[in-house]
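Note that this complex is displayed minus one protein chain, with the remaining chains in position.
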């Protein structure tokens, strides 16, 4: 057992905090969106460590509650695209042939599109909405996962253990799910973390353009976007959600990288 | 590329003396210089520096002579305009009655795709009745037609120009031609417009040789630009940012009514909003004072009814307006009463609905959010959704939702403009402007009579009656009359500033400030 | 690669791109058709409209034609090189794109340049100082860059460098080369943030991998100097770096949207946002076409880069 690097430990701490916030926001900050029109915008002060936004909502509470909006969406994207990636990439890599050709043409097609732009077009045209943004991102992210999974499967496919399983007359489905998949799952998982981070940033970008979560939702991207006119009045209302996004995404990236490296090292050490 | 006239001084003038170039930051971009081709308000800000109408609007909101030296209503259906002599277009050609007719025809001709066409639907005939006289004949008498040849729905340009430019009017290649104090030298849609002074303007010599208008939709960028001294004038500073703008050294912030109305509209043809108790309940749940105070930072006025008091100029006197407004029933912020009304309604247990607002109006969104919060306490769930401006407009046109946020800018100084559009049952139905589908024959009757009235005072009375009658049915809950804040950087001063400041060649009214 | 196989390769690429463009144009058309709102409504705004006006507008923009007819007439024009006229501005679409393309290209190019100039050296330093404090700093900076949304970085840069320090102008594109560079520095930097992170990650990982290869040990054992050995390894890590660069340029094209909005720059990105909300079909179609072609060109460049870097690709050997 090697010791956890400091950065990874810190990343896990951040993720834990975010997860706690996301899960227990309704109890931690039951009244996060509570308005105080009399107060309006204010800088940090007693009772409001990060100040308030123009509806008099406490920025810190919004941040805590924001984890509940910002994170699950990105998680959905990561999980959804990983699911598609596995479902498509596994047969594509293992079976090859037309399945592979079809899957790869699809991935090529998606890769020749700029993901965020397509998301903007689709969300913009169809009027935005959180679910739609997530669905679009899932579709756009899936090819990356598909390629990663397929690449990993291709690497495993000709390993003797797979061929031995074929020689034992096991079904392709069984070989894929029971033999190949457990060995590529860590790669897929590591990639999912990286996607998670990228989805978080992308969703925040969509929210920034007004295409993500509904107005008034305590979402980080939304809070940042709503308050960016207050940059000089209460910079914390902008900096804090920005930091929340960056810190969470960075933590996810760090964990993803760390997982990747571990997989890589295990692969090389055999 | 942008090329100014040769031999002129440096574009951004030195420290000493008044600046040569005025740099203006607009809060949204325009894609056409032709105000009749786009729905935005900023088009006027640009176009009115270059183009003029037959009649102008005074600071008190009354009609003033402009390109028409004088005009008269010969009979209820006939208007005669005498064209000012000695006026030339920016390209040097003199203005003739025929040019005015051509300009009017752009909107009045059958099959016109102009956005102003609605204002000319009642026009029967337009003709140049003399070398300097234009006569307009209507199909039906309409008192408010007097406002139609004002800048809101008419911008005069030349016949030759129209024929030569065709579909290209307002585009970067075609640009626009007018008689105003400036002419367009460069137009980059979504980026900037550069104007050059028209030294032959009949109104005198405008103070700035050049005006560059940049479109900077990102509010914080605009603020930083002013702080950095790279703009002189910024229009429509958002209310929530006003304090920050004020804090910029040397910046002078002027606010005035922008003749806009933000109102809640209830679809009286749709359940449960067809129940007046529901409408009253929701109306009582709106904290209009609170919204004006916090969302608008006090830069707005609680709207008692549809037209802004400043719009009655020439129709009703100030005292009459005051007494009229006091007689209009109001639904003040009172959650207890809201609850009581809801209890008496068809949906005593509450219900849920969706309220959309345009992305370009964040203040509408905030108001909607406070409303949603109040409604929650009485059991109504209102989901607030931001949609792109175009989608919001489309939804307004469909009349399919139960509740809307309407946002209107008056293009004229005529009080009847939106009263007719919002309350007259003639405008109900899909694509109509009566988004509440409000159909009260009594009200419609009053409004139709107002259209025919020749006497301004009589017209005012009829309109007032209609407003009072309609208020009892609560098809709308007016929220506020907007105010626009304009920031003038150090070095730019303005003597007079009011609701009609930008309705006209506004830059000509600016002066250097020390 | 011989001339003939180059030709075949190009042809295959072109065919692929054509398919993508065709699919995309159908998709965009269908999407815009599905979109709420309509051209006449956006043209008229909240102003009232007479039925005649609406009919006239619909006739003018062929809005009443069945969708396939609308599509085919667009396609016919596009094939003949006529991209149509923007509904929103009334200008020919080709002109509009022509005016805005330089800015976006300049922004993307400048951003890529900044990213390459910062990302690769940082990645190299990280790889060479692997595991030490410098490396950890580089890796952390890279991760933060990767995790920071461009608009947030843009706002931050605006506040710090334009507002507080006043080193750079706040908005606009500037006139003349030096001025333009000055104007585009902050947007390009905002755009480059994520790319730097990506390049640091890729180049560092690639170099670390190469430095562990036998040929590096062999080169050192033969007494080759540090610079020569680094040259060996760097050249070999260029292939993954090129791959990353391709992804980066594509990502940047998307990132320009956010940055152009933040910095009020009239580029393709802001045009896309405006045209999409306006349902300006000809412009959106042409943009989709242009962006796809740009991406295809970038990918082609990357492939050409591979063959320039790697003789196995160039000479048809099997890369092992």
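Annotations
Note that the chains are named A, B and C in the order they appear, and that numbering of residues resets to 1 at the start of each chain.
Note that contacts are C-beta pairs under 8 Å (C-beta built on N, C-alpha and C of every residue); 3 or more make two chains touch, one makes a residue touch a chain.
The rule is simple: contacts and distances are computed from a predicted model.
Per the UniProt record, the absent chain's protein name among "Peptide/nickel transport system ATP-binding protein", "Na+/H+ antiporter subunit G", "Mannosyltransferase" or "Heme exporter protein A" is "Peptide/nickel transport system ATP-binding protein". Taking the full assembly into account, the omitted chain touches A, C. Although one chain is not shown, part of chain C still touches it, namely residues 130-131, 212-215, 217-224, 228, 232, 235-236, 309-312, 315, 317-320. Residue-level contact of chain A with the missing chain is found at 159-170, 178-179, 182-183, 270.
In this text, only the chains that are shown with their structure count from here on.
Chains joined by the most contact pairs: B-C.
Inter-chain centre distance (chain A to chain C, centres taken as mean C-alpha positions): 22 Å.
One inter-chain figure worth recording: chain A and chain B are separated by 44 Å, centre to centre, where each centre is the mean of the chain's CA atoms. Mean C-alpha position of chain B lies 39 Å from that of chain C. Annotation for chain C: residues 35-36, 155, 159, 261, 277, 279 touch two or more other chains.
Within chain B, contacts with two or more other chains are made by residues 218, 220, 388, 391. Contacts from chain B toward chain C in the complex involve residues 2, 29, 31-32, 37-40, 110-118, 121, 167-174, 188-192, 214-218, 220-222, 224-225, 227-228, 230, 388-391, 393-397, 406-408, 411, 421, 427, 431-433. Within the complex formed with chain A, the residues of chain C that make contact are 16-17, 19-20, 23-24, 28, 31-32, 34-36, 136, 139-140, 143-144, 146-152, 155-156, 159, 194, 201, 250-251, 253-255, 257-258, 261, 269, 272-273, 276-277, 279, 284, 288, 291-292, 295-296, 299.
In the complex of the two chains, the chain B residues touching chain A come out as 218-220, 223, 238, 240-241, 243-244, 247, 287, 290-291, 293-295, 297, 357, 359, 362, 365-366, 368-370, 372-373, 383-388, 391.
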